[in-house]
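Only one protein chain is missing; all other protein chains are in place.
Up next, chain A:
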Amino acid sequence: MPDARQQIEEQAAEWMLRLHEGELSEAQRLAFECWKQQGPHYAAAAARMEAVISRMQALRGKKSPARAALNAAFAEKKARRGKRALRSLLLAGSLALPAAALLLSPYPQQWMADVRNGPDQWQTLRLADGSALSLNGISAANLHFDATQRRIDLLQGEILVQVAHDQARPFIVQTAHGSLRALGTRFVVKREGDSTVLTMLESRVAAHSADARQTLEVAAGSQALISTDSVRLTGSIDPASINEAWRRHQLVVENRPLPEVLDEIARHRTGRLQFDRAALQGLRVSAVIPLDDSDHALQLLAQALPIKLRAFTPWLIVVNPDPTPKK
């Protein structure tokens, strides 16, 4: 009798709400007990609902991630449409992207960027003026190209720029920390926490801090750190090996703390890489690491260093120090 069953379920739901709305009086509690004892279906219906409610309540300690996850579970179709639309706009090759349609999107700024690159991806775009822009890992940039300027706003990640010569329009890469004006050239720009790293491969760039107080001309083979109020040289690099690394999708590191290298690998991974920064800070790395195969990259590090990898789903890998020495 489906109707009778439906009725029992609705009554059970009523009781669930009453239980949640406030303390039941003694009489009410008794009434609920009596209701449940009318038959096996009654108590079972209430028990099933209680089971779901307690599963929900168990997540209250992590409300906002749990909510984000459930939203994602049911926003799926919408999100897919959005991404597809963005991709087709990019395919259209339009540089001055009409962003208005995307402004309504719930995604942060990066998701609406003119060009965006995901983990496990490398792409090189030929720009309208003949310049080339390569992106690696999780990176995003907006392009502003018109009759008077060629400007790239780097929002996140790392790009390599090969600038085509154009006397009339300067070529500028801008970040929150400063701007880099190319004097005809090839260079890499990377955003880190509160600074931008410039690596010069050919010719020169004029680097300005965001507050416009500091300016420095950086020549090929040098690396500079730009923050909102300063520009300084940090050392020299080998342009040939960096060119090669970009070509082969590798990371070249020379005596860097492990957490920095893990940050870099994380930018190239879809899943999350979790580690205790302080515990790993003492380990230093000099290596050439494949970035287009981050699983392999992590394995290489685990072979060379006293660390242990634990994979909990393909989406979560935890790196811990390993106190037992390697054989």
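Everything that follows uses one rule, which is that a contact is a pair of C-beta atoms (placed from the backbone, for glycine too) under 8 Å apart; a residue touches a chain by one contact, two chains touch by 3 or more; residues count from 1.
We take it that contacts and distances are computed from a predicted model.
Chemist: From the list "C-type cytochrome biogenesis protein CcsB", "NADH-quinone oxidoreductase subunit I", "Sigma-70 family RNA polymerase sigma factor" or "Small ribosomal subunit protein bS18", give the UniProt name belonging to the chain omitted from this structure.
Modeler: The chain we cannot see is recorded in UniProt as "Sigma-70 family RNA polymerase sigma factor".
Chemist: Identify the residue among A:Ala73, A:Ala147, A:Ala168 or A:Ala278 that touches the chain left out of the display.
Modeler: A:Ala73
Chemist: Write down which of A:Leu59, A:Ala212 or A:Ala304 is the residue touching the left-out chain.
Modeler: A:Leu59
Chemist: Touching the hidden chain in the complete assembly: which of A:Arg29, A:Arg126, A:Arg272 or A:His296 does that?
Modeler: For the chain that is not drawn, the touching residue is A:Arg272.
Chemist: Determine and list the chain A residues touching the chain excluded from the picture.
Modeler: 6, 9-10, 12-14, 16-17, 20, 45, 48-49, 51-53, 55-74, 76, 79, 270-272, 274, 310, 312-313, 315-316, 318
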